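Missing here is one protein chain; the remaining ones are kept as they sit in the complex.
Moving on to chain A:
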Amino acid sequence: MKWRWRWNRQRSYIFVLCATLFFLSKYISNEKGRIDEEDEELSPVDLQEEEKKIECEPPGAIDSKCIADNGKPMRCWKDEEDVYFPASFLKKRFDMTGKVGKDGSTFELFTSYAKMRTPETNYDPLGAFGHFSTYSVETRDRVRCISAKTNVPMSTQWDTVPYYYPIQIAQYGLQHYSRLKIENSTRNKSEDDSKNGVILGVKSNEWKGAAGMHETTERLFFNDEEKGKVVNISAGYALANAGAYVYLDKSQNLHVVSFDWKPFDGNASFTVLAKMKQDDLLVLINYVFSEGNGKCVWQEEEKSYDEDIIVQKPRKDGQVSYSYSYVGNAPFGEWSTVTRDVLVDVARALSSGENRKKDDNVVLHPGDLRLVSLGFRGQLTVKQQINQREEQHLHAFRSAADWLVTNQDEKGGWAVPVERSIADRKLVLSPGWHSAMAQGHGISLLTRAYEHLHDVKYLFSAIKALELFKVNSSEGGVRAEFFGNVWYEEYPTTPGSFVLNGFLYSLIGLYDLSKLDVTQNEKSKIQEATDLYSAGIQSLKRLLPLYDTGSGTIYDLRHVFLGSAPNLARWDYHAVHVYLLKWIAGIEKDDFLSKTADRWIGYAYGKRAKHN
């Protein structure tokens, strides 16, 4: 027993010693590790030194400081002969533009960013209208679409819901008329008209459509007494259905499609499939008998599989689908003609997005697009003659003139349906206002329509448009007076605004009507036009100097009755003033007007009137 206890005791001593050491070490290591992480310093961020700019000094000139009109000091240069101010200062102070010239080393400064132009030929009241052949109304970002209902442009300039703006419609008509006139005069008369376009769909086998694919598409060909070869189509009306279709010509310049059809009911529709050069995007333009919530053109929505409504963004190898409202354009059960410029329709559709900004405006040129096919859905009959052409000038011109005739109110004017506020709401025109510029443009278009299309309705409409020139602004007309001188108001505000360019356009309209060759019945009305014109010219000669600032022109005379600063014309409007004044000077053969215009041209090149 004794021996055992001794043996065990040694072991137990060793065991207790180990245990103690073990616990001690643990305790010590715990004590050390109590640093709070948050208190540690973070290494400071290295501040980057600003790079020193390497300077190039002009030879002989020294760095200097200069001040203009007690403003902020600027960095300038000075040499023996002169002092050199920075171009950025000049641009801001004097409202100039500048950039390095074509040779790469000369810096050029310009007073006007707009080029001054003058009429090139003598004005013919029944010929091209000024420089409007160079206009492109349909590519303006404020033009939402060319309506499929009326074939004239609709505007979104002062309202998000598209509306008809008579001035824009008249300009659209005048633009296409001017192009028509110029093309007719330059084109060789003996040229074959068919060179201008192709005809498709004449052969029955050109008409395709899958039998048995979802819907049954039927095509029945027969000969109509009046229309010749026609095809009766019966296809499912859902837009996803391709229906019965014809392949179109791939030529880049043939982007106008025209055909005769007879839709049976509102389910009938047709679609043009086009392919964009950029990104190979396929674009479907559908023409449907649906109102589309008052929109002129809208993008077809899709439902994603999470049941959200999504709208396809144009992306590479994608396909987008837009629809134009065709309601009211084609009577059911009757024949009518369709004419659409697909290039314009696609560009306007792509620019019609909800959140589109001004820079997102899409402008397409021939070559950007290729037509693929024309498809039909629902129940309808189509003449087996699909025309594909380069342009639709005559159609646009006629549509604009017809719109004017149809939409002229009892007062003889074309009322603007949206409110217009000017000068920070100091001058406001409620919806329904008339405009001398609309009247003038309208008359210019209608006189040409009367002469070209030989229908008296245009003449009567033009004559009726004279009435508002005799009614004062306060009574809904366009007549105003400036210190006893008559004026025809572009914006008939109270007090008057006396916009110059609108007045000049109205004079040209009156002139166009006064030169029209008419029968005895209308001669008295033509005389009225002449009288109104003469009175206007007299006012113009008297009041013109008021628009001259000595270094530019003023847009209007609102400042006289508002007591505000003058509304100086920006340079592109100054160019309009110059062109219009030269135009009228040519008509009147007036030296004073012509010399004034010359002086105004000088202002655009930095010339100024003398001071005392």
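Worth a mention:
To be clear about the criterion, a residue touches a chain if its C-beta (ideal position, glycine included) is under 8 Å from a C-beta of that chain, and two chains touch if they have at least 3 such contacts; residues count from 1.
The rule is short, and it goes like this: contacts and distances are computed from a predicted model.
The listed options are "Ribosomal RNA-processing protein 43", "Heparan sulfate 2-O-sulfotransferase", "Ubiquinone biosynthesis monooxygenase-like protein" or "3-methyl-2-oxobutanoate dehydrogenase (2-methylpropanoyl-transferring)", and the UniProt record of the chain not shown names that protein "Heparan sulfate 2-O-sulfotransferase". For the chain left out of this panel, the touching residue among A:Tyr135, A:Tyr163, A:Tyr177 or A:Tyr245 is A:Tyr245. In the complete complex, the residue from A:Val372, A:Ile422 or A:Leu546 that touches the missing chain is A:Val372. Screening A:Arg117, A:Lys275 or A:Lys426 for touch with the missing chain picks out A:Lys275. Note that of A:Gln319, A:Thr406 or A:Ser564, the residue touching the chain absent from this view is A:Gln319. Considering the whole complex, the residue from A:Lys91, A:His131, A:Lys208 or A:Lys457 that touches the absent chain is A:Lys208.
The set of chain A residues touching the chain not shown comprises 29, 33, 35, 37, 40, 208, 210-213, 239-240, 242, 245, 247, 273, 275, 282, 284, 302, 304-306, 318-319, 372-373.
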